[in-house]
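Of the protein chains in this complex, all but one are displayed in their positions.
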Amino acid sequence: MSESIGPTIRHASSAGSRPLLELRDLDTDIALRRGTVHALDGVSLEVAPGQTLGIVGESGSGKTMTALSIMGLLPSGGRVAGGQILFEGRDLRSLPPDEVRRIRGVRMGMVFQDPLTSLNPTMRIGAQVAEPLRVHERVGRAEARERAVEILRRVGMPRPERIVDSYPHELSGGMRQRVAIAMALVCSPSLLIADEPTTALDVTTQRQILELIDDLREEFGMAVILVTHDLGVIAGRADRVAVMYAGRVVETAATEQLFQAPRHRYTEALMRALPESAIRDSGGHDRLVSIPGLPPDLSGPLTGCRFAARCSFVSDDCRTTDPSLTPGAHQHACLHPVPTPAVAVTGPVPAQVEPAAVPAQVQPAAVQPAAKPATTAPAEVAELPVLSVRNLVKNYPVHGRGLLRRTAGQVSAVADVSFEVRPGETFGLVGESGCGKSTVGRLSVGLERPSAGQIVLDGTDLTDLTGRERRRMHRQVQLMFQDSYAAMNPRMRVDAILAEPLEIQKVGDNSERQARIATLLDQVGLSRRALERYPHEFSGGQLQRIGLARSLALHPRLIVGDEPVSALDVSIQAQVLNLMRDLQHELGLAYIFISHDLSVVDYMADRIGVMYLGKLVEIGPAREVVRAARHPYTQALVDAVPSITPDRAATRDGTTIRGELPSALDPPTGCRFRTRCPRAADICTTEPPLVGGLHQVACHLPLRPEPTGTPTPVQALG
Amino acid sequence: MARYLITRLGQALIVVVLVTVIAFLILHLLPGGAARATLGKEATLEQLAAFNHEMGYDRPLIQQYGMYVQRLLQGDLGYSYQLNQSVLEAIEQRLPKTMVLSLLSTLLAVVLAIPLGVLQAVRRNRWPDYAITALSLLAYATPIFFLGLMMIIVFSQVWPILPPEAPQGFTVAEVLADPAGLVLPTATLAIVTIAVYARYVRSSMIDNLNENYVRTARSKGLSERRVVLRHTLRNGLFPVITLLGMYLPALFSGALVVESLFNFPGMGQLFWQAALKRDFPILLGVTVIISIATVVGALIADLLYATVDPRVRLRGSAT
């Protein structure tokens, strides 16, 4: 197919084979209403056949633009302004459009982020999957269908003969992503580009999909470009990694080398900003290393290192000299790189990830808060809990969709959940989408009323109170939203947004309110100038700060954070998590921290509750739940979490759960997890009670007994 | 699907009943009431009283409404003394002709508006888009009778190739036998419709072209033509089916003006003449019938939509 070999091949990869794809000094511009964004600036990358290249970066780093430039799928206004895209030696930019289209359809395949919207809703699965065959290979209808069935079977689709005649909306997100992969692979391409293929999926599904891509890569002998914001996803999968920042590749190396000894200060900071790094390095709740500030605006001219403004190692040189990638196998563009560790990089040496000399300088501003006392259970049990939730049940009536409004049944969103939160404690609630964790949060702050059960706040049962009294009580508990932008009236200025809770609860007069607002801004580290601005003028991290400030306005004792950092980039996430922890110490707050991300919850929480399909399946001290899970589901969650720690990344053969989440309309009888549990037995058809001391589990066949020596709690729950 | 059908039919029925209530109330809001309206200004008080008693207009409103509906169900829409004809009969003669005009112009509009709208969406913010948008706006802002008159001036005066008057045939067959006469009224009514439809198709197509599935289709190396025709067009045109139903009231309003201008003996002209002569039985009868036609049309459009769009189709049968 490709006899004409490209002019020259620079930096042949270590394997010595000719690169399948090579980008040379790629520049991509996006024309917007106001000016042009230089999304990519001199990006050079290469991928060898059969190799996986991971491209990692935060939002706006240009990782997705790189993928789209290769595929020629830039959004309107976007164009490749310079450089070469050499695919099998030929520059795609100089080939005629029809030829490029053919290459794109046959030799390359792409999988996109959002499986729910990436398929044509009114076309049958079979037709969509087989379309490249029909178009590029002129395959007949019957044969195309056969090959669609075959490829669907290979991506692990159950009953592919039937699926080909279905429409996308009949499938779950994970299944749709399998369809998307099948579609990309149907012409047996030599390059698969996966752009955040699992970001919209739950962790257990993510794991299945990533493994599938890995298996298929070997089977098809194709190269893979895996684009992601998640360092953990890359760690165990890619052969090489390219780290991007502000439209440039700042570091590229073999995966193992990069994770063990990053050279660029940005890469290093990014890795240290991960909650798992903090836990691994200190074994506890040290502050995260956050990266201050925001990435630069790519529409203006930039001089010097683009990371300089946020780097703790910055020197005057950095602001004036534009560093270029060093030659060699491990390239980086940093004037003050992390020194190469003296210790040979063999074997997993987690502690080496972060050289010893650094910490003192990293966060000069950060006053290390006194280490939180270890969860000394007996002392805390004596204290009255801030919030105590007992046998909470929430069912939603289900109406037939569309125009039919008849009641079709009930969704059991929360089923008999009990837990308590003690003063100053962080209670983590984890589970995958649809497990009911957000509903528990909304019930706790009184946004919804439970179908049954009690919510006891400071000794008062809220379910007994009338509306007005309940509202007053709810000053004690405030909600922090995932998307603070959506949770703020876009037509209100920040001062009005922050004053609103005070006005509603009739706290103080105008000047007192202004003073309170000023204090709040100080507490969350925003300047007074923010007051006169509107929500759309702030970045995600700043909005989260304002959201937190608003939750704090009424001096609550408990803040329920519903995925408060899930929409943020790692470096910004670290800023917000640190702030939340600082405020907790300062104000003695308790948190319910709801998240799908076990590593964040692990870092934040003192105790963790794990939910599955409306049930609390396990609850206990954070360390124990994560490191000595007793419920098979918890274990599966733990195993599925992508990690950058080499030993954890290596062992990925723990508990895997298969299949799909059952409908909450008709949950399985007995243990709700039994339909997907690898250990399920006959006894599981009866409902397991939540039993144990401090580390309770609702499982007939727990993975391990509760560690002996833990005292029985004073009052048994449930 | 069956359930959807039943619900939708139920809704349509409620709307029709409400329409009759509104018509009934208007009839009773008339100065002098229905009797005066029916018998005309010259009727004496005795005549009015006798008429009221005979028709039951001296009974309670609810009872009267019952009788009104009962008569309606029997096809009795009243009697026009001015035309000396039962209202039903008058409508029966005119309705088919209005339908011919409406259907022809809708057909013309759909056939032209879809390619125009698609062209606009594909060439978004370039000159074809601007040009069509400008013409659409102009068509929308022009009173339809002025537009019709321009057509007459251009095509029957300046460049006399078409008759300025619509066919005067008594039956549909006779009307259709004079296609030249139908051209101007149909085109006039269609032009405004095209403007509305093209705008709708444009925005629906643009919405769809921005969808992720289009990017997926492009990633398969499909030609732009195939992306638009095979992937976007179908999704973009489904909502147009609903628009066909929603646009019916405006279409009939337009037909009223066009029929009056071109002297086309349809429902609109019947209504117009009745309005000038204050012939209330005709006015109310036509209003009820035209509203029922609107409701039925919208119902058909919705059901059609439900049968062609797999998402709605499944939703109906799955629950």
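Which chain is which? They are A and B, in the order written, and residues in each are numbered from 1.
In this section, a contact is a pair of C-beta atoms (placed from the backbone, for glycine too) under 8 Å apart; a residue touches a chain by one contact, two chains touch by 3 or more.
Here is the rule we use: contacts and distances are computed from a predicted model.
Enquirer: Name the absent chain as its UniProt record does, using one of the following: "Cbb3-type cytochrome c oxidase subunit", "Binding-protein-dependent transport systems inner membrane component", "ChrR-like anti-ECFsigma factor" or "Tripartite tricarboxylate transporter permease".
Expert: Answer from the record: the omitted chain is "Binding-protein-dependent transport systems inner membrane component".
Enquirer: If the full complex is used, which shown chains touch the chain that is missing here?
Expert: A, B
Enquirer: Among B:A131, B:I161, B:L229 or B:A250, which residue is in contact with the omitted chain in the full complex?
Expert: Of the candidates B:A131, B:I161, B:L229 or B:A250, B:A250 is in touch with the missing chain.
Enquirer: Among A:R134, A:H336 or A:R533, which one touches the chain that has been omitted from the display?
Expert: The single option touching the absent chain is A:R533.
Enquirer: One chain isn't shown here. Among A:R471, A:R627 or A:R658, which residue touches it?
Expert: Result: among the candidates, A:R471 touches the missing chain.
Enquirer: Identify the residue among A:I504, A:L665 or A:I683 that touches the chain left out of the display.
Expert: A:I504
Enquirer: Since one chain has been left out of the picture, which residues of chain A touch it in the full complex?
Expert: Answer for chain A: residues 292-294, 297, 365, 445-447, 471-472, 474-475, 478-479, 481, 483, 485-492, 500-501, 504-505, 525-527, 529-530, 532-539, 541-542, 550, 554 touch the chain left out.
Enquirer: By the contact definition given up top, give the residues of chain B that touch the hidden chain.
Expert: Residues 11, 14-16, 18-19, 21-22, 26, 29-31, 137-138, 140-146, 149, 152-153, 248-253, 256-257, 260-261, 271-272, 274-276, 278, 280, 283-284, 286-287, 290-291, 294-295, 298 of chain B touch the chain that is not shown.
Everything that follows uses one rule, which is that only the chains that are shown with their structure count from here on.
Enquirer: Could you work out how far the Cα centre of chain A sits from that of chain B, in whole Å?
Expert: Distance between chain centres, rounded to whole Å: 52 Å.
Enquirer: Which residues, counting only chain B, touch chain A once they are in their complex?
Expert: Residue positions touching the partner: 3-4, 7-8, 11, 211-213, 215-223, 226, 230-231, 234-235, 238, 309-312, 314-316, 319.
Enquirer: Looking at the complex, which residues from chain A come into contact with chain B?
Expert: 71-73, 98, 101-106, 109-110, 112, 114, 117-123, 131-132, 135-136, 167, 169-170, 180, 183-184, 400-404, 408
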